[in-house]
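Of the protein chains in this complex, one is absent; all others appear in place.
Just so it is clear, A, B and C label the chains in written order, and each chain counts residues from 1 on its own.
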Amino acid sequence: METEQLLLNMGPVHPSTHGVLRFKLRMDGEIIRDCQVVMGYLHRGTEKLGEMKTYLQFVPYTDRLDYIAAMPNNYAYVKAVEELAGIEVPERAEFIRVLCMELNRVVNHLVFLGSLLLDLGASTPIMYGFREREKALQLFEMLCGARMTFNYIKPGGVREDLPEGFIPKLNEFMKDMEKRVDDYEQLINGNEIFLLRMKNIGVISAEEAVNYGMTGPSLRGSGVKYDIRRLEPYSIYPDLDFKVCSYPEGDSYARYMVRIDEMRESLHILRQVADNMPPGKAATTQRYGIAPETGIPSSVMSYFPRIFTPPPGEVYSRIEAPKGELGFYVVSDGTTKPYRIKIRSPSFCNLVAIPSMIVGLKIPDLIAAFGTIDVVLGDVDR
Amino acid sequence: MEKGGFRVDPVTIDTTKIKTEKKEPETALEKLEDTGLISTLLAARERKGLVLLTTIDQVFNWARLSSLWPVTSGLACCAIEMMAVAMAHHDIARFGMEIFRASPRQADLMFVAGTVTKRMAPRVKLLYEMMAEPKWVISVGSCANTGGPYHESYCVLKGVDNIIPVDVYIPGCPPRPEAWLYGVIQLREKIKNEGYGAKWGLNK
Amino acid sequence: MWTGDGMNAYELIVSILYSIDVYDLLLDAFRSAGMEYALRVIIVLVELAVLFGFVLITVMFLTWMERKVVAMVQSRYGPMVTGPRGLLQPVMDGIKLIGKEDIIPAGADRWIFTLAPFVVFVAALLVFIPLPFGYSLIISDLKVGLLYIIAISAVSPVAILLAGWASNNKYSLMGAMRAVAQDISYTIPLALAAIAVVVFTGSLSTVDIVNAQSGTLFGIIPKWFIFITPLGFILFLIASIAEMGRIPFDFQESEQELVAGFFTEYSGMKFAMFFLAEYAHLFAVSGIVVTLFFGGWTGPVLGNIPVQITSLIYFLIKTYAVIFFAMWLRDTVPRVRIDQLLNLGWKIMVPLALLNLLFAGFVVTAGVI
Partner (left out) sequence: MNAAEELKQSFPESVTGVGLQTNKPLAVIKKEDLLMIAGKVKEMGFDNLSVVTGIDYVDHFEVIYNFFSYNNKQNLALKVILERENPAVDSLFSLYKVADWLERETYDLVGIRFSGHPNLVRILLPDGWEGHPLRKDYDMNKEQWVTIGEDGEDIVSTDGSGILRRK
């Protein structure tokens, strides 16, 4: 029988493209024959803006890249700047930073869990996920007063020390959360329909995944035990006990399971960090760079100049963000502003593999596979 | 009293005068007045239109403000807070707004939640045009209001009101869910004073 | 327990009028005017108006109930501001939708686009005709009631196809195609599961089916068909949820995949029609499940309350239990994929339904029941 292929535009406004991504699909009935990803609907020119701002002014922009998990973005940029300028960070500040990042990893995976299940048609898990997220956000609010865009980690430390009563509240949250993760697993993993939708969907082999530049949980779902926290340790991660979760199947279900396990590992890390929080200052007291005389009174950032000039040079620094390898490539020319900032975002590179994963499958599978890649459009388009 | 360059006049407040006495309605007329019906009708008459039409207006306005169905269109960061508003903790469903319609044809309200880039702008406009009248727009967050932190960028629209009319602006980056709810309540107040009659110039 | 013939709603109205000594007067008045048929027409119209009003109120209540049940499952409140506990919410939604602009998209087939929601709505209403709400509370006890219900249910996919095709939208078209594929593969197990019940009763009439379920089995459990053919019940329930097009089988509108499915382009009152039809259908199908497997309106006799009222209450309780189950299911499980559903329908449910039919035939010939 002669049939005609249907050209279907999914997005940029579509309930399950997680924002403003667009798929150009060539459909044979329900089956996807060709998929082309069109992006850039949220391209805000962050990299260009970085060239127009001072080093400190750029920190808030990093918040708005991956807005679900902003702390790791802060940290990745700050780490690059610190490496470039050779800034020493007190131990307590590193502990607080790791605490924030791991807490944010939990938040990110909660949102992932909810939105994945929502994409599959189950409307309830997202409510549960956001219920716990709200508690974590209250903790962030205690730290820095913001819910999503923190601007908390700065070169040389963190903006404010832990407030009073933070650690007990964190312990309370962790105690609650550990039970909740089990709940989610019970609620979701045993569901036959969920397994039908996830198993053997969007399969990608380990070699292909590496070649496509996938990183983070999406890569670990293909059985590659790769985690920058272990391979290229930074901050206090070498001293922490956690395992790298990975599943060999390479399908959507494996990618989902990796994140569930990671939530547990993050809670485990959080507990270690909270128990061993060292005393001391939460920010460096040394002065770095040549702070030009500006006349601006320094109030909040008294330990660190608002305007400083790292020595000329270039650096690429990467961390393990919740979505994968987040890297900042910063070039300094010795002035107060970065000469060039390049953001290597995990979502962008993970998305490359999508067309090869879903050709020959159906629209519902595209949504399931895309959901497990866990993409944030702010991070893709920058 | 000089303090920081501002002169503050001492003000004495007589607290006894603030208390207003609320009288229990006794007569039938007072009871009727207490329900607010008379004042509503008088207000309707003051609008110098047909009483019937204004009453229909009120019914429709009540219906409209009670069932504002938003269109599912998140653009950026604020969209995550939009999800947070819809979730159990803040529960926008209390206002009957939890029916997020994916199709703009069935929606009444558009949250422009996030940065509107130059490339997205015609799509947002198209989405707005696809919605059925009557429709409202709430611009959420600094980016949608003015361009916000991305004001200097080469590819960001400096305020969504450049392309579509906006009813309520909610500041913040992103606004807290409480601010969203406040914005929604402001829109409800605004809808109360709209109407067919007003639109057709009958009860102006 | 009641056995034997009840009346239908027409006869019930006549008998009520008769018992208060009005019917003869009316009949004489109309007869003297030579318009005896006019009285019959008026009574039928009253009957239909009551039915329509009942359906409308039920649908409104169901939308409210759905939102509240979802809220309950998701640990939140649901509509609270409009009216007490948000009870006025469906009324407000209705009024708002009346006042919405009615868009006919460019490139759409105007007439079919307009016609489709009415067909869906009317089909959903027609299912109520042979549905026994209670003892003698039935519009018409058709001798082929069950067949009629299955036949009428098959009309709505046609209307959905019309709607999807006329919208000139790719999502609508795909939603419509899915609806048709789904319906074809689900009407067969549905009908086969229902036929097993017919084998027991020997009649397609819904009243007969209900009457056959009065009495008890082994003296303890009620003689409902769910206890006699549990497999048939499960098949029928799954098939009817697929027929209703609710999660986990809501492919025709599946929001995350096809935006809003076949009614993507509909707005205002036409959209409201689909909305109404969906919930009317939900109620009707739940009523049929109750009629076939839960003994319909049967239940213990209570003192001297008229049996019409108690039976109606029993029927509503059972039906709302089934509806609650459907809503609960919707909030709990994700959606399956369309091809998985078709596989389930053709490869598993049809053979199982045939097996069930064989079992029913065996039981009846062996004279166990």
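The rule is short, and it goes like this: a residue touches a chain if its C-beta (ideal position, glycine included) is under 8 Å from a C-beta of that chain, and two chains touch if they have at least 3 such contacts.
Note that the structure is a prediction, hence the values are computed from the model and not measured.
> Name every displayed chain that the left-out chain is in contact with.
A, B
> Can you tell me which of A:53, A:344 or A:362 touches the chain that was removed from the display?
A:344
> With respect to the chain omitted from the figure, which of B:30, B:133 or B:152 is a touching residue?
Checking each option in B:30, B:133 or B:152, the one touching the absent chain turns out to be B:152.
> Which residue, A:67, A:226 or A:370, contacts the hidden chain when the whole complex is considered?
For the chain that is not drawn, the touching residue is A:226.
> What residue numbers in chain A mark contact with the hidden partner chain?
So the residues of chain A touching the unseen chain are 7, 9, 22, 39-40, 43, 45, 47-48, 51, 83-84, 208, 210-213, 215, 224, 226, 231-232, 313-318, 325, 327, 329, 331, 339-340, 342, 344, 348-349, 351-352, 381-382.
> Which parts of chain B are in contact with the chain that was left out?
So the residues of chain B touching the missing chain come out as 118-119, 121-123, 125-126, 152, 154-155, 161-165.
Throughout what follows, only the chains that are shown with their structure count from here on.
> Just say which it is for the chain contacts: an open line, a closed ring, a star, complete, or other.
Topology of the interface graph: complete, with all chain pairs in contact.
> If you take the mean of the Cα atoms for each chain, which one ends up farthest from chain C?
Most remote chain from chain C, centroid-wise, comes out as A.
> Report, in whole Å, the distance between the mean C-alpha point of chain B and the mean C-alpha point of chain C.
39
> Send over the residues of chain A in touch with two or more other chains.
Chain A, residues with two or more chain partners: 14-15, 127, 131.
> Spell out, as numbers or ranges, the residues of chain B touching 2 or more other chains.
Residues 87-88, 102 of chain B each touch two or more of the other chains.
> What does chain A use to touch chain C in their complex?
Contacts found on chain A: 6, 8, 14-16, 29-30, 117-124, 127-128, 131, 191, 193-194, 196-197, 362-365, 367.
> Flag every residue of chain A that touches chain B in the complex, lowest number first.
Residue positions touching the partner: 12-15, 19-20, 40-46, 48-49, 52, 60-61, 64, 67-68, 111, 115, 126-127, 130-131, 133-134, 147-149, 377-378.
> Quick one: in the complex, what on chain C touches chain A?
My answer: residues 70, 73-76, 170, 174, 177-178, 247-248, 250, 254-259, 331-340.
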